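Complex shown without one protein chain; remaining protein chains in place.
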Amino acid sequence: MFEIRIHSRGGQGGVTAARLLALAAIHDGKYATAAPFYGAERRGAPIVSFVRIDDKPIRVYSQIKKPDMVVVLDASVMDVVDVLQGLKSGGKVLVNSQQKKEFGGYLSSNVDLTGIALKEKLVVSGNPILNTPVIGALAKMGVVSVDSAKKAIREMFSDERNVTVAEAAYKEMSA
Amino acid sequence: MKKIATGNKAVAEAVKQAVPTVVAAYPITPQTEIVEQIAEFVSGGELKSRYIPVESEHSAMAACIGASITGIRTFTATSSHGLLYMHEMTNWAAGARLPIVMANVNRSIGPGWNIWAEHTDSLQERDTGWLQVYVSTVQEAYDATIMAFRIAEHNDVLLPVMVNLDGFLLSHIMQPLDTVEIGDFIPPTHLPYAIDVKNPTGYGGLTGTEEHYKMRWDIERSMRDSVKVIEETEKDFAKRFGRRYGFTENYQCDDAEVIVVAMGTLGKEAEVAIDLLRKEGIKAGSLRIRWLRPFPNLKILKGKQVVVVDRDYSFGRGGILATEIMAQTKEEVFSVIAGIGGQEVTFEDVAEFVRKRRIGTEVWFGVSNNV
Partner (left out) sequence: MLKCTSACAGCSDSLALRYVLKAAGPDTVLVVPACCTSVIQGIYPNTAFNVPVYNIAFGAAAACASGMSNAFRAAGKKTNVIVYAGDGGTLDIGIQAMSGAFERGTDFLYICYDNEAYGNTGMQRSGGTPLGAKTTTTPAGKTEAKKDIDAIIAAHDPPYQATAAAAYPQDLFKKVQKALTFRGPSFIHILAPCPPGWRYSTEKTVEMGKLAVKSGMWVLYEREYGKLTIGAQSKVAMKKPIPLEDYLAPQGRFKGIDPKTVEIIRQRLAKNLSKLAAEEAAP
């Protein structure tokens, strides 16, 4: 089982990203679950959502404590939350950022999702859309296939620019 | 088509297949998405139901009662305090023999306000005459809701059915969902005693001491008859749509020496614990109770050590499931109270309950230091 924890702020699309990723994994012929962890927190507060991907049906409902991968949609949450908590040694970290940041003992990558969304003017009520480009980046990292990623995005969004940004993120991903 | 949906969405999708004529419901966390989704289906013309946005749950159930007695199909959904507020009317629905279907998203009870999963809400309804089923996956939430309509409306049953799913753990989790076209799986609603102005009858009026108990017995008789109807319905469902369900879901029980019993998502998570224990050489199995009313026979537990995990409690008596199981099997169990108010319980915790079991005792996970 491959377990991913996504960090974002309320309203940034972290839950939708989890859902897209799970849907793409299902299109790859795998089993997947996506779970938002709800708190009493409101808009703008740091939140986490979880994705599990496996070859067998998933029977675990408890929270992910030792993820294989951590995705940070908003780098500013790293100031208030320990995003590496429980991450398996050698695990992967993907950060939405222009600069690469090294995390000792982990495989770090970065991509400027915000920049990619802004370039396509993919902005909803002032917030650049991050949940579709991040799927492109995750496809580059081999979490899901490119075809399934696009298929999932097209099922959930009618605006084709969502696919464009995913492709852009795929191309721009560092390593 | 391969879809992904939350447990709430799956229930709403099932309702869309069953097409109740009237839906009356009231929002409450974590069920609200069901109500919102149905309102959206109706508003968009995808579902030809009348949706009554009542002012309380008491009124939601009362509206379903008023609609149902005219002989049509009805649905509502609630959770926790909503269900408790409905309690007078849930009794009425069963006593009046109305095949209403309700989804209850299991949530704890206040005070203090806590919106997380617990089974005490629906278990407080267990003596009302409602059939109750507890589900553990998004797919099962969908399938059970569809079957609920057929079972409730079957003329050997004519009792309301409650489909229970765990708050957040299932209501808000996204899993794969296969939707079906049900075709004639649910026959048209036929209520033999529907209101008919051409044949005026009084309903639910004064009833004397020599009549009332007979009506109560009739509820019990139908409850017993429902066993066969449930079996038939689940069999036909498996034949048509390929997914098989039963009164319980048994995992590695046959050669097991110790069996974990639980309901809902915890019953699924327990299976992972069993895999863990089997690797350690412990012959363990798990049994997930699906139908709580009518209660399953549980012969399979005979002669085994039983560990019951209750996400609920009856103060002054014990875990409700544990109590029911002991009454049924006439055996002592190891009773663990875990998951109250959304308390996190992992498969590793469940495995630990089994390793440290002490048959004949009860512990509260996180309170007693035994487990």
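Chains here go by letter, A and B, matching the order in which they are written, and residues are numbered from 1 within each.
Everything that follows uses one rule, which is that a residue touches a chain if its C-beta (ideal position, glycine included) is under 8 Å from a C-beta of that chain, and two chains touch if they have at least 3 such contacts.
What you see is a predicted model, and the numbers here were worked out from it, not measured in a lab.
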item	value
Residue in contact with the excluded chain [from B:P111, B:G205 or B:G281]	B:P111
Contact residue for the chain not shown (choose from B:V35, B:V133 or B:I230)	B:V35
Hidden partner interface residues of subunit B, rising order	26-29, 32, 35-36, 39-40, 43-44, 53, 55-56, 81, 85, 110-113
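What we mean here is this: only the chains that are shown with their structure count from here on.
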item	value
Centre-of-Cα separation between subunit B and subunit A, whole angstrom	34
Residue numbers on subunit A that touch subunit B, as the complex places them	18-19, 22-23, 26-27, 31-36, 38, 58-63, 65
Partner subunit A, residues of subunit B touching it in the complex	2, 4, 166, 168-170, 172-176, 265-266, 268-269, 271-272, 344-347
